[in-house]
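A single protein chain has been removed from this complex, and every other one stays in its place.
Which chain is which? They are A and B, in the order written, and residues in each are numbered from 1.
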Amino acid sequence: MSGHGIRIEGLKKRYGSGETAVDALKGVDMQVAPGEVVGLIGPSGSGKSTLLKCLGAVITPTAGRMTLGNDVIYDDGWKVRDLRALRRDKIGFVFQAPYLIPFLDVTDNVALLPMLAGVPNDESRRRALELLTALDVQHRARAMPAQLSGGEQQRVAIARGLINRPPVILADEPTAPLDSERAMAVIRILNEMAQKYETAIIVVTHDEKIIPTFKRIYHIRDGVTYEEAGEGKSIT
Amino acid sequence: MISLAGRDILHTWGKFVFTGVGLGLLIGVTLVMAGVYRGMIDDGKALLDNSGADLWVVQKDTLGPYAESSSVYDDLWRGIRTIPGVAAAANITYLTMQVAKGDKDVRVMVVGIMAGEPGLPGWPPYLVAGRQITRGHYEAVADIATGFKLGDTLTIRRNHYTVVGLTRRMVSSGGDPMVFIPLKDAQEAQFLKDNDAILMQRRRTEANPAFNRPGVPGLLDAVIASQTTNNYVNAVLVRIAPGYTPQEVAEPIRRWKRLTVYDRAQMEGILIGKLIATAAKQIGMFLVILAAVSVAIIAFIIYTLTMDKIREIAVLKLIGTRNRTIAAMIMQQALALGLIGFAVGKITATFAAPLFPKYVLLISQDAIVGFIAVMVISALASLAAIRMALKVDPAEAIGG
Partner (left out) sequence: MKILPFQGRTLALVAVIVSLLALLFYVALRSGPLAPVAVTVAAVENRAIQPALFGIGKVQARYTYLIGPTFAGRVKRLDVHVSDRVKAGQVLGEMDPVDLDDRIRAQQAAIKSGEAALRQAQVKRVFAQTQATRYEKLLAARGTSEEVVVTKRQELAVADAALAAARDELNRFRADLQGLRAQRSNLSLIAPVDGLVSVRDAAPGTTVVAGQAVVEMIDPASLWIDTRFDQINATGLAANLPAEIVLRSRQGEILQGHLLRVDPLADSVTEETLAKIVFTKIPEPLPPVGELAEVTVQLPELPVAPVIPNAAIREVDGRRGVWKVEGGKPVFTPVVFGRHDLQGHVQVKQGLSVGDRIIVYSEKALHQGSNLHIVERIPGVSP
């Protein structure tokens, strides 16, 4: 499950072909250790979303190499057959908006993922409740998403991202809609989860409130990444 | 695994049931339309069944007595009665007219039945209230669709008739309810004109020197009397004795050269083939249009239901839900919608059918065909929606 986190080497992505081709990624190198939370900062058009989509096995890169834990998942071509299973089991997503399924209650929203993987319903729900408790939102276990506050919804979304204990979590602007207190709470939870479950977490953000908390930051510009040491401010 | 379709329905059950009811009403209208079509055909069959006749003897070369007017002498039945194979022969007249009911008019078919006993061809075969006619004049048996009740008085031409019996489902091929009165009264009603016209005719006859000869007293009176008698009926109904075929009995009658004889099959052909054909085709076309509209609306509803969930579907795909699971969710919802729609439609049709002015016949065959059609259409419509759902790019869930 854990392992060596995620490593990307020389990732390239070209849209289109011939004269109208656009190189969104021109050779990206990245490395996140298990238990580490790194930031990914870049302006729009820098290839940020494309990188995230490649990492999330949603689109196919043009060239490069991606390693997840001990497994090479991409090496100038997908090395796994079932991308969807990959997404389900190995990659967790936390979005800008919670994107909870509105017709499932909080527990089932989180329990859905293991159920899809074949885990019996009781066991799935037990695990979900465990995570919800860890995120201090278990008192809303039976509520429908619409009844939750923004922050509660976000925490449930994080629980969903974590439930299959994926080695990697991709968080896309998770604090954008939140105020500073809530934003700090989310970053704190992410760090706690990363520690506890040895998950490598990549947080795409340009939220000034949380950037100081990262120990390492990747900047991306014109399809290339630059590493930078962050402030590593402690989270209260 | 939980049922995503079930959960979604539970969550938005109001919208779902409401949509189902709306769809159901449309399906109900389609079923009723089919019922109207069948009802028209049944009206024609009911008319033939209720007459109790196996053969209809009418004026030569006419399609009467229902599709065309036909006049035969009223003593013809005696000759027909003696033909071997004839168990019963009876005169009958039909006249469609307005009958006063309170201050409203009711359109009825007045049937003149020959004096005799219940069981004679032309007499109402069964009653729902009251009794059959026992007096030779001024009594009537009316169908309940006219709105008359036992003891009511109805006026036909000059005379008043007391309603002594009620029938059900006695209608003309056009759906007009029937009123049975004694033949002699009906003959008078059919051929005797109103008072003004009679006075005019008398004056014309008096002014005619050929009829008003002073040397022949009584001539004028005799001529006037002959103008006001009526010796015609519209048809003779014949019932065939057991052991004889319709052809055996019809041929001798046809050979009399002044009469045309139709058997049951030919009458059905005339009534349903000629009389009802145009109206039936009209309704048939409307039915096809309604069915097409229903198909379009079911497809549209299912498509819209799916479109409403497109974001959730993208998220589901992104987090790793199998295509199969998503497809099953959409298909299940479509079938559930179709089921609710059909149930509501069938129930609405059954309760609405008796309220229509003409007979609406809902048969199980139509319901079963309708059910299969609705289910198939729902499934097919869901396929289109599924195709759209599966094409959704999960990357859309991740912002630009």
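As a convention for this text, contacts are C-beta pairs under 8 Å (C-beta built on N, C-alpha and C of every residue); 3 or more make two chains touch, one makes a residue touch a chain.
No experiment lies behind these values; they were computed from the predicted model shown.
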{"item": "Absent-chain contact - pick from B:L25, B:A67, B:M97 or B:A129", "value": "B:A129"}
{"item": "Which of B:G44, B:P65, B:G112 or B:G165 contacts the chain that the document leaves out", "value": "B:G165"}
{"item": "Sole contact to the chain not displayed, among B:M97, B:A115 or B:L335", "value": "B:A115"}
{"item": "In subunit B, positions touching the absent partner", "value": "2, 9-10, 13, 17, 49, 52, 75, 87-88, 115-119, 125-132, 134-138, 144, 149, 164-166, 168-169, 184, 214-215, 217, 231, 239-242, 340, 343-344, 346-347, 350, 362-364, 367"}
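Convention: only the chains that are shown with their structure count from here on.
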{"item": "Whole-Å gap between the CA centroids of subunit A and subunit B", "value": "69"}
{"item": "Sites on subunit B touched by subunit A in the complex", "value": "1-2, 4, 7-8, 10-12, 311-312, 315-322, 325, 394-395, 397-400"}
{"item": "Subunit B-touching residues of subunit A, taken from the complex the two chains share", "value": "44, 49, 52-53, 56, 58-59, 84-85, 87-89, 93, 95-96, 99, 101-104, 108, 112-113, 115-117, 121, 144, 160, 172-173"}
